[in-house]
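Selected chains only, in their assembly positions.
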Amino acid sequence: SAADSLTMATTTSTDNTGLLDELMPEFTKDTGIDIKWTATGTGKALKLGENCDVDVLMVHAPPAEKKFVDAGFGVNRREIMYNDFVLIGPPGDPAGISGKTVAEAMMQFEKKKAVFVSRGDNSGTNKKEIGLWKAAGLEVPDRAEWYVQTGQGMLSTIRIAAERDGYTLTDRGTYIKYSADHKGNPPLKVLVEGDAVLLNQYSVIVVNPDRCKNVKADLAEKFVEWITGDRAQQQIAEFRLLGQELFHPNAK
Amino acid sequence: MSFLLEGLIKAIHLLLDMDPETYSAVWTTLQVSSGSMAASLLAGIPLGFFLGYHDFRGKRQVRIVVDTLLALPTVFVGLLVYAFLSRQGPLGSMGLLFTVPGIAIGQTILALPIVVALTATAVEGLDRQLQFTLVSLGADRLQLLTGTLWEARFAILAAALTAYGRVMTEVGISMMVGGNIKWHTRTITTAIALETGKGQFGMGIALGLILLAIAFAVNLSVSFLRKRA
Amino acid sequence: MAEASLYRIRRLVHAYEGGTALRIDELAVRRASIVGLVGPNGSGKSTLLHLLGFIHAPTDGTILFKGQPAGPFSESVRFTVTLLPQESYLLKRTVWQNVRYGLQLRGHEGGQQDRVREALQWVGLEPDRFLHRKWYALSGGEAQRVALAARLVLRPEVLLLDEPTASVDALSAQRIKEAAMRARKEWGTTLVVASHDRQWLYEVCDNVLHLYRGRIFSNGEENMLFGPWRQRGDGRFETHDSDGASFVVDPPPSPDAVAIFGTDAISVSCERPSREQPCVEATISRLLWDRSTGQVIVSFLAGSRPLSARFSAEDIAEKQLYPGRTVWIGYDPGAFRWVE
């Protein structure tokens, strides 16, 4: 019934991997709470929270999340899991980034004017990428001819990178799906990975019930409790996409 | 290219296997589009008649505005409706956000200018002798409306089908107002967008074909209206 | 008196964007009368019928119907007055649906079939052959008659007919005439009929109104001489007729004025009149019988100018006026009335 129904806004990456399809029925089974989620860009998800249209958020953009909580829009932000980002590019690696650190790779792109495809959509991934340019001491090459901003989701962005023989930053989950779509032989390969800065942290946030009278804070709290609980964490760890482990639970 | 064929095969499978997700989206689509079509025809045809039939000051200006509204971007409409239906919006208490009626409201706004503009054009295109004929046979204002519309039925059918096409295929409003919530507000088009976003092009094509099949069935079932007489 | 007048028009003016098309100071139409309207193209006949049918509201002035003001959609006229427009329009339906349409509007469901068949017979269309034709599968005259049947079927109190016999064959024109008479007799219908077929009109009507440039001028004056007028040496004016049939008149009020005159202003003789009497040579082209008065209307061609005059049957026999004969039409240059 409507009283026992929770609305969540989340990012497309969690939804597209199929994690939620596996996890959420368990939540309903355990708690009797029905949950609906809408998958959108991180920015829009936060906006829906700010406008009190959802009860809980599941996103991956820590700096924006902190701002969100600090502004009083959300409470009880809890980290739940992470995965990682990788830099991918054509197997020929014209920019020569293979085996380099992330910062070095970013400078190579700049130097070689190698086509770099950015999501350019203010998503968690995009924010991470912008952070990487800055960390390498570079400006975001907004108007550079070789810097392609798609304003689209991860998969489309990878596809555009492949069409353009370019590089891009992607979360591993999407890359696994992408390579599976190409029967394990995708036109773009992982060239840089494992760097600590490439960590991709997911969190849940309850929309602030003091600001939003309609928010079902009690149900939202139950959800946070559940997903940070052992059973859910276990299931996250066991989730496999095409046989590969995707998310690492890290609720504290 | 291969995903085109794959999509065709998948479409057949989805339909034959009674895939519940697909059927849910089909059902939602049908509900939403019926609601918005009913509302936009009910409001739009009389408005269009009025606009096409009567001469009044500023008529040309009104026509330009209506024609401009043919270019209402769906996301824009989605945002507008969202602003009203959002919990903090003036109609927030009605709880229409992320619901089927919510989407239908948005689609009605989208379809209305099409119905109005094309109905007005159809009515304007009629022989003015028709008007004299109906009035002289004793029609009252309502009968004048219905009699005129029946004479223009081919053009009004075309208006309705054009609006129907617009409503069936729009994504922006369904996404923004409906939220693309599985089992609830996921329509065929938002499902296509989702699947395409996931790289499931074959699935996108399959769903697109299903949507066209529905449109075909609807067209077939109204094609009797095309008969002369 | 007021009772007998179905319509009473006062200071009626109707203008289109191009200018005034109708200006009638006073006009009354008696109940159960049949009134004819004649006049050249553009004289305002259709405009007047539209106003009498309350299709449009006039630009100015009033039309009282049964003593009450009425307008488009008035309840007092909706089911009472019906008009057959000049360019009749068939609905995109079958003949059956077209003819019964008005009955449907009246919520008159019973006996439609019989009434529709009867109406078709009245206009000379065999119901079995025509009932199920589509609107486009008709010849010009057939369509015109279907439109007329759609009015007759209503048995209206007032029937306004705009050129009911244009493009209709002779036999059907005859039938339509009878239908008009019968409507008046059976239902007391008042008819106002515009037509260019004068004989038909004279046979049907009690009273024929002549219109010109939106005005009604008196009955009986059927001839018009159009300008432009050219001044002659002697101060008089004449029409330009290349064929020698020019008329000489006293100075007209304006160069474009139109001279009108009836039978009484002319004399017809088979001999050339004396030199002093102005006259034109003309050929008799037609003799029509006006059943209502028993008179004969004689049409002449003076050059290419059609003229007409009325005579009693005895006059015709005596003067031996038959078609093809050449006659002399004498006139008095000062006897014309002028319309501007």
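As written, the chain order gives the labels A, B and C, with residue 1 at the start of each chain.
By definition in this document, contacts are C-beta pairs under 8 Å (C-beta built on N, C-alpha and C of every residue); 3 or more make two chains touch, one makes a residue touch a chain.
Quick caveat: nothing in here was measured; it's all calculated off a predicted structure.
For the full complex in this file, the chain formula works out to A x1, B x2, C x2 (one representative per kind shown).
By definition in this document, only the chains that are shown with their structure count from here on.
Averaging Cα coordinates per chain places chain A and chain B 35 Å apart. The distance from the centre of chain A to the centre of chain C, with each centre set as the mean of the Cα atoms, comes to 86 Å.
Here the CA centre of chain B is 52 Å from the CA centre of chain C. Looking at chain B, no residue sits in touch with two or more other chains. Within the complex formed with chain B, the chain A residues making contact are 2, 7, 12, 15-16, 21, 36-40, 51-53, 153, 155-156, 159, 177-178, 181, 212, 214. Across the interface of their complex, chain A is touched by residues 86-88, 92, 95, 97-98, 175, 179-182, 184, 194, 197-199 of chain B. Here chain C touches chain B in the complex through residues 50, 53-55, 72-73, 78-79, 81-85, 87-89, 91-94, 97, 101-102, 105-106, 134-136, 150-151, 154, 160, going by the rule given at the top.
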